[in-house]
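Take a look at the structure set out below.
Every protein chain except one is present and positioned as in the full complex.
By written order: A, B and C. Residues from 1 in each chain.
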Amino acid sequence: MTKYYFKDDYSEGCHPNILKKLLNTNFEIHDGYGDDEYSNEAKQIIAEKIGDKNANIHFISGGTLANLIIISAILKPHESIISPSTGHINTHEAGAIEATGHKINPIKSSDGKIRVNDIQSILDEHTTIPHMVKPRMVYISNSTEIGTVYKKRELKELSEYCKENDLFLFLDGARLGSALCSKGNDLSLSDIFHLTDIFYIGGTKNGALLGEAVVIKNDELKKDFPFHMKQRGALMSKGRLIGIQFVELFKDDLFFDLARHANSMAMKIAKAVEQKSHSLLTKSTSNQIFPILPNILVEKLEKKYGFYRWEKMNNKETAIRLVTSWATKENIVNKFISDLD
Amino acid sequence: MTKYYFKDDYSEGCHPNILKKLLNTNFEIHDGYGDDEYSNEAKQIIAEKIGDKNANIHFISGGTLANLIIISAILKPHESIISPSTGHINTHEAGAIEATGHKINPIKSSDGKIRVNDIQSILDEHTTIPHMVKPRMVYISNSTEIGTVYKKRELKELSEYCKENDLFLFLDGARLGSALCSKGNDLSLSDIFHLTDIFYIGGTKNGALLGEAVVIKNDELKKDFPFHMKQRGALMSKGRLIGIQFVELFKDDLFFDLARHANSMAMKIAKAVEQKSHSLLTKSTSNQIFPILPNILVEKLEKKYGFYRWEKMNNKETAIRLVTSWATKENIVNKFISDLD
Amino acid sequence: MTKYYFKDDYSEGCHPNILKKLLNTNFEIHDGYGDDEYSNEAKQIIAEKIGDKNANIHFISGGTLANLIIISAILKPHESIISPSTGHINTHEAGAIEATGHKINPIKSSDGKIRVNDIQSILDEHTTIPHMVKPRMVYISNSTEIGTVYKKRELKELSEYCKENDLFLFLDGARLGSALCSKGNDLSLSDIFHLTDIFYIGGTKNGALLGEAVVIKNDELKKDFPFHMKQRGALMSKGRLIGIQFVELFKDDLFFDLARHANSMAMKIAKAVEQKSHSLLTKSTSNQIFPILPNILVEKLEKKYGFYRWEKMNNKETAIRLVTSWATKENIVNKFISDLD
Partner (left out) sequence: MTKYYFKDDYSEGCHPNILKKLLNTNFEIHDGYGDDEYSNEAKQIIAEKIGDKNANIHFISGGTLANLIIISAILKPHESIISPSTGHINTHEAGAIEATGHKINPIKSSDGKIRVNDIQSILDEHTTIPHMVKPRMVYISNSTEIGTVYKKRELKELSEYCKENDLFLFLDGARLGSALCSKGNDLSLSDIFHLTDIFYIGGTKNGALLGEAVVIKNDELKKDFPFHMKQRGALMSKGRLIGIQFVELFKDDLFFDLARHANSMAMKIAKAVEQKSHSLLTKSTSNQIFPILPNILVEKLEKKYGFYRWEKMNNKETAIRLVTSWATKENIVNKFISDLD
């Protein structure tokens, strides 16, 4: 058994259906740059799931690239983006957003989510016109970087607030599959579409080799989007590579099956952790969980399993991050649980 | 037969060996972000071909992304890059280089190449310090956008001139395979490495699904390169996807076999074109050729084959662009040749 | 007599009325950042001259700063700006426009001006969507960098063409005073306003210590302009410094008087040059002229006067650049003329 089993959700290749389809279509000849038959089919299937044939869909190879294209395509130079302090764009993208010229206004968040009041406080602080940036967009991720998930009521409140305050709402869905399949989730793909201006559906962390599907509702934002993709190096010559994957992931809802599997593996561990009287750092219902374990146990587990130490809680305990995926095997999960003793 | 047979060299999937390897390794668990076993193996193989174990190699998904990362990683804000007017960065990247803040100084070029005198004339024009940009890098592509190829003597002259004038020399090798396997070529991978500061080896247009291998010689440029990749969205979670491809392409020189095939298909057509008393727009020895044909013939061919009209020569003739690839079938080439009558 | 008499139009301080006013108002207390009484008065006077009280006016310290703010405030990242190859933004701003992320599409120009056909050819070249930048703005200067001036008919043609083709028209008026007071000019400030989307009136080169007045007609462009000024470092704490100057320059049309003087000095020299059987490089009617003189004469003049050698014409002759200003003394002009013999 290799050691990095719970390190992340992109340690394996991809779901076998995808490779099979790549094999079967390999010698077909298609137009480049995403204008192939499979990309178009994938866009149509996703638009149908969303329930709006005017949804504008584009495929981009990864999350950071999607984030920087979306934000820089929409904002004017003096406009900023509000993000939870834990947001991927604020911490783990090597300044990708700032490199396109925009300031991020972080909101301290303990659960990875932000609320209307938090945003209002940022707006209240930015009234010294024109000396300060003009917050114009709100960034959220679902599921969040610490595994929590938005409820429909929460997203609705954000959505309405953003509309009233002339803010674009952008949802980073690198782990949207896991969020939508999590216990207690009451949001659908269609809800996400209607409650945001732009969002994306992550393939890379849910069974694809690579690929995120950006979905644009706002008509103004649809305009010229491919120029921005090209300018940032995201227009792939062999666009079919992502198109084929999204066809496979969505034509029979494989995408959701994979996410459900990942979640159930995480929840199985979480349940065991609590049964063994340990606690969890965050109220995660998705495929990332953060057990707080005695250091001695952490050290023992590290010898057999790969995962990150997330936060030192005190002298005796550490929170670790465990990530499950579409490919996580249940027997490994069972072994891990028994090793918790 | 589909119509876009000679449109480009990225219309098919990839060489079957690659898919086979992806299948065989699919459930292996690897670290992300290019730090996997296959990426490391590929880097080692390429370094050996180059003959310098200190060559620093990174994999990036496509040419525009590679170009913008390389240029913005190296230049300071006031420094510019000299390019042939036909250079990909100057025409077909939607302003990607300028979007990172740098001016391109184009040199009018009739054969896609530039020479020392051209560069000198740009330097001569930029002496009003500090009112003008400071040219600091030279961009060339091999093969060029119109199929021509640099000779060793030419590259050596550029290399020496650049060293003397404190200019970085960067070679875009999106079609480097075709160049190195073209008739009359006297450059090796190792020569390219020693005569430039940085270059890349294109996989996407020579049998891979996607991927370019950036090779850095200059020690100063090696430093922090992964930060730049991450910041521009080029650090792929499943880096193995490109690593595996370059292992397959280079371990038994498949890369060169594929390029040779593409070239021979192009040369076969070129020879036929000339035998049938038509001329060629450029002196291409690589996989892109530009026959000048009567309009009536062009129209006839368009009904059966896909290709781009490149330039209207006069009222009766048009230059068309034909691109062959690793996947071009000889029987189609033969049919095309017979249709030239 | 100091040597750099005809080097430029910013070698002296400013018109004495300005210093007088600065003295008289020095201890008055005013709000900062351009929201002072004098800035507001100057804006009102200029709006009246233009004949449109909705004209939106802002003061910026210099031309490069004005150019980069205007262009980056208006264009989206993938949009480019068309400019004569001789345009200041294309040559003498150290890449200021590219540093804000935008490509310049230069048009070869022999007289410093561009025409509808030139622009059309750029648009024709940019149809490979989305692989190329999207030209969205046209930059012209009046007078041009080589002293020529637009006729009303020419500007009207450009204006109509730009409207039809969804292009913004931006006029750099660093030397607009000289243009509007040149012989044969048939444009008024009001015409400039109605035929462009945005332009500026240069103070620095026409008697002010520093300052350009940006005038915005297009309502969409008016929005948030001060944010862009602040972000680029152009919002001066003591905005009154420019406000006071523009009050003095425009309240009694001093601005035009100064420009007329500069022009008449240049024309006097130009006439003498021609009378002495020398020719002029450009058909300048403004305060920059380019006599073509024997090298031996150029060397003689260089001992007594400051000016730039502009272009080597042949082995025997050189074109020099002479710039006159609001402060050029007629007796020096007379001496220079007699030294032409």
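What we mean here is this: contacts are C-beta pairs under 8 Å (C-beta built on N, C-alpha and C of every residue); 3 or more make two chains touch, one makes a residue touch a chain.
If you're wondering where the values come from, they're calculated on a predicted model, not measured in any experiment.
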Option from A:K20, A:H131 or A:K276 whose C-beta touches the chain left out: A:H131
Residue, one of C:L210, C:V298 or C:M313, that touches the chain absent here: C:L210
Listed residues C:T196, C:Q231 or C:N263, member touching the removed chain: C:Q231
Contacting the left-out chain in the complete assembly, out of B:M229, B:I244, B:L258 or B:L301: B:M229
Footprint left on chain C by the chain that the document does not show: 2, 4-5, 7-8, 10-14, 16, 19, 22-23, 25-32, 61-62, 64-69, 93-96, 99, 204-205, 209-210, 227, 230-238, 240-241, 327
Residues from chain B at the interface with the omitted partner, ascending: 72-73, 76-78, 100-101, 129-131, 133-134, 224, 226-231, 235
Hidden partner chain, residues of chain A it touches: 77-78, 80, 91-95, 98-104, 128, 130-133
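In the analysis below, only the chains that are shown with their structure count from here on.
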Chain nearest the overall C-alpha centroid of the shown protein atoms: B
Superposition of chain A upon chain C: rotation angle, C-alpha, nearest 5 degrees: 180
Interface residue overlap between copies chain A and chain B, same or different (over half shared): same
Euclidean distance of C-alpha centroids - chain B vs chain C, Å: 43
Between chain C and chain A, distance of the C-alpha-averaged centres to the nearest whole Å: 50
Centroid spacing, where centroids are CA-atom means, of chain A and chain B in whole angstrom: 33
Where chain C touches two or more other chains at once, by residue number: 77-78, 100-101, 130-131, 133
